[in-house]
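There's a structure below that I have some questions on.
All protein chains of the complex are present and in place, except for one that has been dropped.
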Amino acid sequence: MNISKDKSIRLKEAVGKYVADGCHMSIGGFTASRNPMAAVYEIIRQRIDNLHLYAHSNGQGVDELIGAGCVSRLEIAYAGTGRFAPTCVRFKKAVQKGEIAVEDYSNYQMTLRFLAGAMGVPFLPTRSSLGTDIIAKWGFSSEMRAADPRIPDQKLMVMDNPFGSWGDAPKLVLVPAINCDVTIIHAQKADREGTVRMEGLIFSDVEQAKSAKHVIVTCEELVEPDILKANPDQNQIPSFCVDAVVHVPHGAYPTACYRYYDYDPNYLNEYRRYAEDDRLYKTYLEDFIYGLKDHKALLDKVGRGRLEKIRADKRTGYAVGLDRR
Amino acid sequence: MNISKDKSIRLKEAVGKYVADGCHMSIGGFTASRNPMAAVYEIIRQRIDNLHLYAHSNGQGVDELIGAGCVSRLEIAYAGTGRFAPTCVRFKKAVQKGEIAVEDYSNYQMTLRFLAGAMGVPFLPTRSSLGTDIIAKWGFSSEMRAADPRIPDQKLMVMDNPFGSWGDAPKLVLVPAINCDVTIIHAQKADREGTVRMEGLIFSDVEQAKSAKHVIVTCEELVEPDILKANPDQNQIPSFCVDAVVHVPHGAYPTACYRYYDYDPNYLNEYRRYAEDDRLYKTYLEDFIYGLKDHKALLDKVGRGRLEKIRADKRTGYAVGLDRR
Amino acid sequence: MPDYTLKELMTIAAAREIRDGDIVFCGTGISMVAAMAAKNISAPNSVIFFETGAIDSLLEEVPLAVSDSRVMFWTSVNGNLADAFAAMQNRVTGPHVVGIMGAAQIDKYGNLNSTAIGDYFKPKVRFSGSGGACDVASFVGRTITFMQHEKRKFVQKLDYITSPGWLDGPDGRKKAGLPAGGPASVITNMATMGFDETTKEMYLTGFFPGITPQKILDNMGFEIDVSRAKEVEPPTEYELQILREKCDPQRLILG
Partner (left out) sequence: MPDYTLKELMTIAAAREIRDGDIVFCGTGISMVAAMAAKNISAPNSVIFFETGAIDSLLEEVPLAVSDSRVMFWTSVNGNLADAFAAMQNRVTGPHVVGIMGAAQIDKYGNLNSTAIGDYFKPKVRFSGSGGACDVASFVGRTITFMQHEKRKFVQKLDYITSPGWLDGPDGRKKAGLPAGGPASVITNMATMGFDETTKEMYLTGFFPGITPQKILDNMGFEIDVSRAKEVEPPTEYELQILREKCDPQRLILG
């Protein structure tokens, strides 16, 4: 826990301090929205590897981390980036080639697993997945689990309802808590103390943050605490849950950030083409990540014109009429 | 479930339709804030009795229902109205005289019990109350439980962590879900379709509403749906969870409604004096509830002057400088 | 008789399955357009919601993902994933939810695979995974599944059961401990199918104009009863008008 009243820090330092080789990490956002992309690119740039990654339905962020070889194990519900990649391309290749170990859950199960971590309980019950291979097939073997104290001994457990017929649910699936070393989320607004405000849908970002030992928040706007305190009903994460606050405008680019900018169809379509070809993907990594100093350099490379096109309309929060083919 | 697009109804009808003798009911709010008092008074006026009542820390609403003899069984964490009645007076008398059966939980346990009901699972786990009499002493006996399918067979259950050392929690207390027949809450704003916006702290009102078979929402303002849709991040309960929407200005009076009015110290202090004397309390019931036609009649009796005194200040949401002795 | 496209026919066929007052869970794409069509045609009191927690979104523009900002604008409630799935698992609201889904494989009991083809540990083809599909299929009152009508997709045995249908037959869900709901219908590019009330096996309910039951069977990896099937009523002029003018005027989904 960082008790400082000023947690603002540069992205490079935050990643260097809280994201280590082999650590257990989760990233916020959903498919093509509010992925902490600036942090993802910085992790790739720092060539951090062997990550044990957790996500519910995280598309672009997960795919780029896998593509760059940062990930060795993945627990996930859904790897897709909406229409831009119904199945994430580098994820698909890596799984088919056996390059990463992957374990499948459902979205609700991943949400509950983060929630259990946030609540400080070892599991939560659900009725989801009874009778399916999500229960029957474990991505990580019993042996691997027994050998690693950082993974629960069982993927999921089915139990009879101890309260008998109460609740008309004869059986429950118990999903084990996730307590990552670090969770990274991207928010619309945060203050230097660490209070966070997200706008629009917040996915499972709050549970993900509260379940982690350390939390890095990148934000579009670093505002004065009083700005957030004037409307506290709209803030979701209290300062004591947050270790580092990093001001990164366009920090979710090329994914969308509601009320700030849309996803960039151009980038995501191009990315897919790079991703589909192993040789081209090397070029992509070099030209768009390794070869650039920081996120600002990526934005400069993309150019003001394209950023202007995805700028969110004030009324709706997205880029009205954007060419999304 | 009420699928109508116009669920607005008068309070008398809503209570008549959804609150029956002997039903299982929960009311929202906390101690001296946002209790659905207009509905409580209407229930008393309709002389509904034998209620099985659930609340976490609900003060004034619980005490008035008990005082009027509407309640036979109570599951609760805390019966107090802040400094106005550190222990609710009629509650205290009723329990000491053995007039109601009461079962004790903690606030978090009651919250989790409503949450379990809202989530559709029969129980949720917590580490709260291990080693205490909250587990050891049951307000409702095993026999009574076995005879009544509307109460779980066990108050609470202690189980060993099925995931072993995962989560460093060797034992868990399982709290059974609550699924009331009806939950009544008071909100700042609602629309006729049933979408609800509460402002300030929302206590467990959302979980309470989502766990019930039927939900009555009383509100300060009945607004057009588009007013709520313009800022959907601030709305908490979707229309399909709500059966009846009742426009009752000052519907939480004499408890507080953030941004609309404060609690009325005058009323709450006077209430305590009535409550402390059985004979006087009969006068109270007659003069302030039975003898009045509806909530508006109570407000008229109280008078515009006193309502003006508790009017919320725009900046802070409460009555600044109110004499609260 | 009006002209219509196959996608329009499929969309209307799904829309007709939605009842007034249903809470409609959908993804983006054709399932969303079907939900919008139903709301505008025959189920005005239905509510559309997404797993990301958006309820009753205005959808001025077609979203390309359920996290799309277009889903967040002008909704009744912007919740989160925990809220959305709890509403489906909830014992009061869950039975009123109809879920519209898709998959890579389906079997005769309506179980779905959207995870992998081949061995799970060395898959020939890996897909996105469950997402919310398994949750929806586990919890809600009825599901409608869109499929491409191909032999490799209608299979005897799934390579991976991602989302539970009727599992192994009439008692399958009960034995597994699942809630009472289950698959109600399957809509393909050739036909509509239901599940027998007694056996819970898939059977043909309707064939699209110009498609014979035999052609339908030729494109499936298992046999189904075709004796109860009728030709599907083509979309009416009114249905088409609503679909085209209100649901996808830019034809981003309908093509």
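Details
Each chain gets a letter, A, B and C, in the order it is written, and its residues are counted from 1.
As a working rule, a residue touches a chain if its C-beta (ideal position, glycine included) is under 8 Å from a C-beta of that chain, and two chains touch if they have at least 3 such contacts.
Just so you know, these numbers come straight off a predicted model, no measurement behind them.
Interchain touches from the omitted chain, evaluated on the whole complex, reach A, B. Interface note for the absent chain: among B:Ile202, B:Ala244, B:Ala275 or B:Ile289, the touching residue is B:Ile202. Across the entire complex, the residue among B:Thr81, B:Asn179 or B:Ser211 in touch with the chain not shown is B:Thr81. Within the complete assembly, A:Ile237 is the residue of A:Ile48, A:Ala85, A:Cys219 or A:Ile237 that touches the hidden chain. Among the residues A:Gly16, A:Gly120 or A:Pro162, only A:Gly120 touches the chain that is left out of the figure.
Panel shows subunit A; residues 1, 3-5, 118-121, 179, 193, 195, 210, 212-213, 225, 228-230, 232-233, 235-241 of it touch the chain omitted from the view. Touching the omitted chain from subunit B are residues 29-34, 56-57, 59, 76-84, 86-88, 91-92, 95-96, 98, 104-109, 111-112, 115, 126-134, 136-137, 139, 158, 167-172, 200-204, 206-207, 256, 258-259, 262-263, 312, 316-318, 320-321, 324.
One rule holds for everything that comes next: only the chains that are shown with their structure count from here on.
Taken together, the touching pairs cover every possible pairing of the chains. Averaging Cα coordinates per chain places subunit A and subunit B 38 Å apart.
Distance between chain centres (mean CA atoms), subunit A to subunit C: 28 Å. Contacts with at least two other chains are made by residues 126-127, 167-169, 172, 200 of subunit A. Among all residues of subunit C, those that touch two or more other chains are 54, 72, 74, 78-79, 89, 91, 139.
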